[in-house]
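Every protein chain except one is present and positioned as in the full complex.
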Amino acid sequence: MSESERRIIEIPEISRVEGHSAVTIDIEDGVVTNVKLDVFEGTRFFEQIVVGHKYDELPHITSRVCAICSTGHVLAAIFAVERLFGFEPDRKEMMLRELMHLGMIIESHATHVCALALPDFLKTPDLMDFASEHKTEFLIWTNLRNLGAKVQTLLGGRPFHPVNLHVGGVSKIPAADDLQTLKQDLLSSKQQSLDLAEKVLSFEPPVKRLTVPTFLCLTPSNDEYGYFGNTIKSSEGWEKSIEEYKEYLQEEVVSYSHAKRSTLNGKPLMVGSMARLSLFGSRLKGEAKNIYDGSPLARGDSNTIWNNAAQAIEIVQAIERAIRLIDEIVSHGEEKKSPVKVASGKATGAVECPRGTLYHHYELDDRGKILRADMITPSAQNTARIELDIKEVVSQSKSFDEQMTAHLETLVRAYDPCNTCATHMVSVKNKSRNGG
Amino acid sequence: MSQSLLLKKTDFSIFFQTLKSLGKFFAPVRVSEQSFSFKEIETEAQIAWEALRTILPPKKFFYPPSETLVEYSGNEIREVKPEMNFQVLFGVHPCDLAGLGIMDTIFEAGPADTHYLQRRKESLIIGLSCMPDKYCFCKSMGTSCATKGYDIFLTDLGDAFFVQVETPRGIESLENCRQIFTSVSETDKDNYKDYWERRDKAFTNGFEPDNLRATMDMEWNNEIWDELGKRCLSCGNCTPVCPTCYCFDLVDIASLNGDSGSRVREWDSCQFVGFAQVAGDYNFRPTPVDRLKFWYRHKLHGFDDPYGFKTCVGCGRCTVSCPAGIDDLVDVVKKLQGQRESRNDSSEAGGENESQIK
Amino acid sequence: MRKDATPLPCIAVESLTGCAGELLVILENLDKLLPFVRVSSFPFAQSKNDDGPVDIAFVEGSVSQPHDLEKLRNIRAKSRWLVAVGNCAVWGCVQGGACAKCKVTDMLEAVYGKSSEIQVLEAKPLDAYVPVDVKLSGCPINTTQFLSVTASILKDHLPYITHKPVCLECKLRENACILIEKNLPCLGPVTAAGCGALCPSMGAACYGCWGPCQSPQMDAMATILTEKGYDAMEVINRLKTFGAPDHLFERMSSETGREA
Partner (left out) sequence: MNHKLNEQTTPFMPTRGVIRSIIPMAADNMLFQITVNGSGLPNCLPGQFVQLWVPGVGESPISVCSGHVGSTLELMVRKVGRVTSALFQMQEGDWVGLRGPYGHGFPMNSLEGKDICLIAGGLGVAPIRSVWQYILDHREKYGRVVLIYGMRHSVDLLFRQEFALLHRRRDMDVFIAAEELLGPALPPVSVQLGRVTDMINLADLEGNFEVAVCGPPVMYKYVVAELKKKNIPESKIWLSLERHMKCGIGKCGHCFIGGALTCQAGPVFNLTDLRLLPEVIECA
C-alpha cells in the first residue's frame, strides 16, 4: 500500500469538553478503517482510592471524580450503600435529593449547551468574542448556570462537591424561606430556558447520522420524567435491574485510551439526554412537553447534534419540576429520621447523570469499610458510539478538510463527553489490596 | 446608685415588648442539643431561659468576628464607620458582664477603639441571674456577682424578677412600661438575699483563688503543660469563645480593579502557630505547649502590664468548647496547686474527655 | 497603577489530572475577570488558545502522567506567576492520598496488563516538580478567595492566603462543635480554613478537603478520634484522604510504632 492511499487524520485535542481527549482516524483507500477516541486524561483509579475507606466517606471521595456531575457521583454512591444497608430514605429526603440533582442538570446542561456547544454554531471559538458578540446567549448561560449553582448551593452547601448529602439523609434541611426565594429564581429563569431550547432547535445540524443508536436509560421510579430508578430500559425493548449491569454492559480496556469502554455485547450504545427523551419523552409535562412534541426528537430524528437540543429541553423540564418539588417539600412536614444500620454485602446504585446512566457498585465489610468498588460512567458507555458516529460521518464525505475537523469536534462535543469521569473509572479486578 | 423594683413574671411580656420597641432585641436561643447562641429574636417564646453559656460571648456585639475598618480607593482613604442601630442585649449573666468590663478596659485604653465603644454606647444590657452548672467557676475568679457592665439586672425570684436599674439609660428604657414595676417589699429583699445565698452554695466547681497569680508564675515549668500540649490541637476553639479574648488579625482585601480595597480585622487566636512568628522565621511560641501555657497564664495570672488584672471570668466556655477535652481550667489550676488527685483518677485524659462530652 | 495604554495582563487556565472543578469556578467568575485580563489560553472554555507567554497561569489538577509533567514544564516556562489552584495542584487530592496507600504501577498493571504503553506517575502536586509561586487550595477553590488572590497577583503582589484551621471560621460562624456534640470525626482542627467552615455549618464533619492547615497537630487529632471510638487505621485513612503529606505523620508513627 502506498503512502498516498493511507491517511491518518488526527485531532490532537478536543477543546471545550471536560477533560482531555483526541481523535485518530485511519483511512485506507478512501475507506475509514479505524476511528480511535483517545482519552488521554490522567488516570486516577477511583475504584482503588475508595477501598479501605468507610461508607460515610464515599460521597465526598466519589464527588471528586468530576466537578460537573459531582452530585450524580455522590447520589449513585449513596443509593448503592443505602440499598446495601436496606435503608429506605423518607419521602422528604428523596425530594431534597431530586431537587439537588435537578440543580446539577440545570448547571451542567447550561454550561455545556451555552458555553461549550453554542460557540460552534455562533462561530465564536474565542470566549471573549462569545461574551461580547453574543451577549444574550452569554447572559442566558451565566443566569442558568447560576440558577443551577444556587439550587445546589442551597441544598448542598456549594455549587458542586456537595457537603450536605450523606448516607442516611441530609445533615441540614434548607429553610422554607430560602426555598421560596429559590422558587422565585426558578420561575423568573424559565423563559430563558425556553428561549435557549428554541435557539438550539433552530440550528442546522452540520453532520448526519446514518444509523439509529440503541438507547439506554433508567426507568424513573415514579411516574415523572426523572433521573432516579432501579431498572434500566433499552430501546431494544428489554428492561433489567441495575444489579445485573455487568450482564448487559461489557467493559473493555482499549490499548490507545485511558478510558474504558462499555458496549452491549460489543455493540455501541448511547446514553444521555437523547436516550432519556426517546424512551421517556412521553412523561414530560408543561412547556417541556410542548417543546419536545414540536421538535425533531419527537419525530424520531436521532441526529447526534440534537443531543444539545435534548439537553436544552431537559433544562426546561428541570426548572418546571424543581418548582413543583419546592412546593411539595415546603408543605411536607418533618419526618423522624431512621438510623442507618451498617451491614456487609454488595449492591449497585445508579442515577441518570447529565450525560447518561452512572453506575456505582460496592462491596462492604461488616464495619462499613469498602472492600471493592466498580463505577461505570456515561462517557465510557458513549465512547464506542462516538467512534461509530465519526466513522459514519467521515465515510459519507468526499474530502477531509479543516471544515470537517471542526464538524467532527462539534459532533464529539454534542455527546458532552466527560473525560475526567471516563478515566477515573478504572477498576482492578483480580488483585487484592492492602487498602487498609 | 441603683434602683430596686419588682416585676411579676406575668408582666414580663409587656416589658419584653417595650424593650423590643427600642431596637434590635438579642437573647440566648437554643441552637443545638447542648448549645445556645445570642440571636435576634421576635417573640418572647424564643428566649432560652435555661441557657447558661452561649457559644460566643456577648463581645461579638461590640467587637464583631470580622469587621471592615478602612477602605481606600485611588488616593483616598476612608474609615468605614460601624452601622449602628440601637440594640438590646437580654439575658447576660454575671460572668459575661465581668467579661464585658474587661473588654471595656482594654478597648477604652488609649488610643481607644472607637468602633467598639460606639457599639457599646448604642446598647442596652439586661443582666440575668443564673444557677451554676458543673463547669461554672466564676466564684473562684471573683466575678460571680455583677457589679457593672449592665443597665438593668434581673434576679429570678420564682414568680417575679427582682430588678436592679443601674444606669440612667436603664431608667429611661423603663419609662414606657413603668406601671408594671412595683417597689420592693421586705420579703422581696429577703428573697433576693436568699437567692444569692443559695446560688453561692450551688457552686460545685472551682478552686482556692488565693495566690493564683503566684501559682501561675511558680509553675511555669510544671510538666503538666507538656501533657496538655500533647493533646492540644492548636485549633483555637478556646479563644473565640472566651469573653475576654480579643486578639485579632488585620488583613487587606484588594479588588480586581487594582485601585481600591479594604482593611478588615478578624478575630485571631494565640493558639495558631503563626501568631507570634517574626521575620527570619523566628517563632517565640513554636509548639502547642508554648501557646497553651501562654494562654493559660494570660487568663489566670493576667496582665503584667499595663492593667495587672486576670482575664478569666470563670464562665467555663473554654472547657466545654475544647474538642480535645483538655481545657479544664479548674482542673489545671488544681493540679498546679498540687492537688494532683483531684479529678485525675481516670488517669488518662480520655476519662476526662468523656466526662466533658457527656 | 496600570496606565491605560498598557495591554491587559494575559492569563492561562490549564488543567492536568483533576475533576475540572477549578476550571468551573474560574469559568463561572470569568465575567468578573474579563475587564482586567486577556484570556490567552483556556482549552476547557475556548477553542482558540495561544501558547505564548502569560502573566498568570492558573493550573488545576495533579501531575499523574508524563503528559501532565511535560505540560506543566511548558506552562512554568511561559508564565511569570504559576498559581496552583485546588487541592489536586496544591496537595494531590484524593488521588495523591491513594498513592500513599497503594502503588500506582500495580494498579496500572492490573488494569492494562504488563505490556501497557500507558504511562502513569504517582499523583503529585505541582511543587513536586516545578517552583510554584502561589498555592491556593480548596476543593473547589473558594470564589472570594480566588478573586482576592487574583487581585493581588494582578498587581504583582504576593497574595494573602490563610493557613489557620477551619475551627476558627467555624467559631466565627458560631456553630455548635459537632466533634464535641455529635462525636463525628470532624477534621476542622487540622484542616486549612478558606471554605468558611462549610461542612460544620451544615451539621456535617469537615473531611479535610482544603488540605492541612499550618503545622497541623495530626497526632493529637488521631488521639482524640481514637478516644471517640474510631479505629487507628481508619483515622489515618481519613486524615490522609485529601493529600496530607506523609511527613506530617512522622511523629505519630515514631511514637506509636504504627504504620502511618
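The first chain written gets the first letter, and so on, giving A, B and C; residue counts start at 1 in each chain.
One rule holds for everything that comes next: a contact is a pair of C-beta atoms (placed from the backbone, for glycine too) under 8 Å apart; a residue touches a chain by one contact, two chains touch by 3 or more.
What you are looking at is a predicted structure, and each value in this text was computed from that prediction instead of being measured.
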- request: Using the contact definition given at the top, list the shown chains touched by the missing chain.
  value: B, C
Query: Which one touches the absent chain: C:Arg76, C:Lys155 or C:Arg173?
result: C:Lys155
Field: Which residue of B:Val70, B:Ile171, B:Ile224 or B:Val289 touches the chain not shown here
entry: B:Val70
Statement: The one of B:Glu50, B:Glu79 or B:Glu197 in touch with the missing chain is B:Glu79
- line: Residue list for chain C contacting the dropped chain reads 151-152, 155-160
- prompt: Where does chain B touch the missing chain, residue by residue?
  reply: 69-70, 72, 75, 77, 79, 81, 84, 86, 106-107, 109, 111-115, 117-118, 121-122, 169, 217, 220, 246-252, 254, 258, 261, 263, 265, 268, 270, 275-280, 282, 284-285, 294, 297-298, 301-306
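The rule is short, and it goes like this: only the chains that are shown with their structure count from here on.
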- line: Chains in contact with chain A and also with chain B, listed by label, are C
Distance-to-centre winner among chains (Cα means, whole assembly as reference): C
Field: Centroid distance [mean C-alpha coordinates] between chain B and chain A, Å
entry: 52
Message: Please tell me the distance, in whole Å, between the geometric centres of chain B and chain C computed from their C-alpha atoms.
response: 37
Whole-Å separation of chain centres (CA-atom averages), chain A against chain C: 25
Field: Sites on chain A at which at least two other chains make contact
entry: none
- prompt: Of all residues in chain C, which are in touch with two or more distinct other chains?
  reply: none
Message: For the complex, give me every residue of chain B touching chain C.
response: 31-35, 37, 55-56, 60, 65-66, 230-237, 240-241, 251-259, 261, 266-269, 272-274, 288, 320-321, 323-325, 350, 353, 357
Query: Which positions of chain A touch chain C when the two form their complex?
result: 13, 15-20, 40-46, 48-49, 52-54, 57, 60-61, 64-68, 70, 111, 115-116, 119, 125-128, 130-131, 142, 145-146, 149, 157-161, 163-164, 166, 171-172, 253, 255, 258, 369, 409, 420, 426-431, 433-436
Field: Partner chain B, residues of chain C touching it in the complex
entry: 1-2, 32-33, 35-36, 147-148, 150-152, 154-155, 157, 160, 163-165, 167-168, 171-172, 174-177, 179-181, 183, 186, 188-190, 214-215, 217, 219-221, 223-224, 227
